[in-house]
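Every protein chain except one is present and positioned as in the full complex.
Should a chain be cited, it is by its letter among A and B, assigned in written order, with residues numbered from 1 in that chain.
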Amino acid sequence: MEWLQQLVNGISLGSIYALIALGYTMVYGIIKLINFAHGDVFMLGAFIGFYAIARWDLGFIPALIISMLLCAIIGVIIERVAYKRLRNATRIAALITAIGVSLLIEYTVIFFRGASPEAYPEVLANKSISILGASISTQSIMILAVTIVLMILLQFIVHKTKIGKAMRAVSHDADAARLMGINVDNTISATFAIGSALAGAAGVIFGIYYTRIDPLMGVLPGLKAFVAAVLGGIGSIPGAMVGGLVLGVVETIVSAIGYSLWRDAAAFVILILILILKPSGIFGKNAREKV
Amino acid sequence: MTEKKTLKRFASVFLASSLIVGALAGCSSSEEEKTSSSGGSSSSDGDSSEVIKIGANLELSGSVASYGSSIGKGAELAVEEINAAGGIDGKQIELVKVDNKSENSEATNAAIKLATQDKVTAMIAPATSGNVIATAQIANQYKIPTVTASGTAPNVTENEDGSINDYVFRTCFIDPFQGIVAANFATELGAKNVAIYADNSSDYAKGLAASFKQQIEANGGKVVAEEAYVAKDVDFKSTLTNLKSKNPEFIFIPGYYEEVGLIVKQARELGIDVPLMGADGWDSPTLVELAGKDALNNTFITNHYSSQDPDKTIQGFVEAFQGKFNEAPNAFHALGYDTVYFIADAIKRAGSTDGEAIQKALAETTDLSLITGTFSVDEKHNPVKSATVLEYVDGNQKFNSKVNP
Partner (left out) sequence: MKKSKAFWGFLVLALVIYAVVQGMISGGMLDLYYQNILIQMCINIMLAVSLHIVIGITGQFSIGHAGFMAVGAYISAIATMKLGLPLIVAIILGAVISALAGLLVGIPTLRLKGDYLAIATLGFAEIIRIMFLNVEYVGGAAGMVVTNLTTWTYAFVGVVITILVIANFTNSRHGRGCISIREDEIAADAMGINTTYYKVVAFTIGSFFAGVAGAIYAHNFFIIQPTTFNFLKSFDILIYVVLGGLGSLSGSVIAAIFLTLVSAYLANFPETRMIIYSVVLIIVMLYRPTGLMGTKEITSLFKFGKKGGSKV
């Protein structure tokens, strides 16, 4: 039952990618910005959760909520300070600013606490359950459960609430939305808040599942999540989920057949193949360009 | 009109950025002065008779920042202690730190800067072998004795053509030695079918894996699986699941504690309960936190020393380190600390700050007793010191055996 085991491994990894990818995809959907600082918000979320659990002795759920709240605030601050001015500038200028913000967050954290890694305390009892010969840890079940709950919540917010409607309207056409009386600035901030809160949640879950956190931990998952978002069709919420899971499972399969060193390359090869065959990703809309 | 406006804006940008630059620089330099660890390049070169400048070309940012900054901390503590005890022949040491961003080009730049601008007496070379190689020729050219705390690859001191980099030394083991010790240990445990799971992005781990494999095969063992991972990976379960199916009796995992902690944890979760073994890269209190005490049982490492050795000097170092930095020392901290003492000892014996004299003194070092062991320097500029095999028992390192080179 080795394959079942590998599938479980892949899905656990994929759900974390998916959670980070959601934030990327939402921000991209609304202001067409590749927010490279998103991976670092994920890192901050992991550290906030760590301090909440290790220093203030909070449990998993309170730590998760604190981390999500603080990350939401941080996300809004980043948007207001760094990106708002650039909303009408070229997208590439905003991208460079995002890279700058990313470096700033990373090295400010290193300045204050050093670059050494930190080990997450064990807050959830970790037992292995044996199902059909595969040992599945309660933690992987927890990851999957939290991810699914958050995604349902997100779908609910985006499709059933007023702010969600505003988000969809702004992402469709910001100018028309403004004319219809939607406060575009607030809607964009709300998008950053939700996206960053998800990254914060992903940070805490990552910390609990993989134990090790460090100030540069956001760089690689951030890039992978971006790949996942593009894979699924950037701007699409179900796309981010599917993209994350596909990426996680593909990486696991490549490692499982003994090519762990080619794992990242394989992820990119698949990405490029999908882009060439279906340039807008799995779930992306094929927008006709207007002349 | 618009041009004027843009000019004005431009000026304000520069003003704002220079203010921030100044503020940040100010706050960093004031801190540096407090610890007397770095003076930047502001001090003039004329007073070199009163202070001895030791350059530290370290990875303070970038992918391996945790190694470089650990060495830096160890070095800082050593410099502080030496200075408090009156310095070297009455001269205070000044540590000039330069960041090389974990990039070999920046390591070269930093070495050139230390050699030409700061005019240092000796240098602490970067943490990783590749970056040390990037500085070696500069050290030779400017005759600045350079010691690396953790550059373990044999070609750091010995070039491909067999020539020796005259001015490059090291405080750590070279790769082959620890691999051989580990392989002999595995054979002692009675393991025939072994597996290797190495960090392929690190020449250190690859070097260890290669020598381990060679020795275990010479001992009549068999390598049933050879897998690899890349630094910064977090999910090892798929490869470990794969390894498990090959049923090895012993797994050698050369690498650093950051990944190894997770590997050990995930391996035990998947039900791999055979002995696991690593080398000095494992040595860090963080390893115990990452892997968990129970998971670490039945694991072994080769190391220079044990931080839990009751020996007075070792405990003195551990306490001083904890007092200064509020964390327990790992192998990088200890090696960085020893590197400064190694250099200081040579400067003292040379009786001058002349590069050639110090180089000679470093090469002639015999039976120097430091935290990470007592060693002499061989003709290839490597320290000859014994390795200690330690076993983890409930999160504590327990002495198992000592192996002489």
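Following the convention adopted for this analysis, a contact is a pair of C-beta atoms (placed from the backbone, for glycine too) under 8 Å apart; a residue touches a chain by one contact, two chains touch by 3 or more.
Owing to the predicted nature of the structure, the values given are computational and were not obtained by experimental measurement.
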{"item": "Left-out chain, listing which of the shown chains it touches", "value": "A, B"}
{"item": "Chain not shown: contacting residue from B:201, B:241, B:372 or B:388", "value": "B:201"}
{"item": "Hidden partner chain, touching residue among B:110, B:183 or B:301", "value": "B:110"}
{"item": "Touching residues (missing chain, whole complex) on chain A", "value": "28, 32, 34, 82, 85-86, 89-90, 92-93, 95-97, 99-104, 106-108, 110-111, 219, 223, 226-227, 230, 234, 261-262, 264-265, 268-269, 271-272, 275-276, 279-281, 289, 291"}
{"item": "Interface residues of chain B (partner: the chain not displayed)", "value": "6, 9-10, 12-13, 16-17, 20-21, 24-25, 27-29, 31-32, 38, 40-41, 58, 60-61, 63, 97-99, 101-105, 108-110, 112-113, 115-117, 129-130, 133-138, 141, 153, 155, 159-160, 200-203, 206"}
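Keep in mind that, in the parts below, only the chains that are shown with their structure count from here on.
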{"item": "Distance from chain B to chain A - Cα centre to Cα centre, in angstrom", "value": "34"}
{"item": "List of chain B residues in touch with chain A within their complex", "value": "60-61, 63, 65-66, 69-70, 200, 227-230, 232, 234-235, 237-239, 241-242, 245, 258, 261-262, 265, 269-271, 286, 289-290, 292, 327"}
{"item": "Interface residues, chain A side, partner chain B - complex", "value": "2, 5-6, 9-10, 12-13, 107, 110, 114-119, 122, 126, 128, 135, 137, 206, 210-212, 214-217, 220, 251-253, 255-258, 260-261, 263-264"}
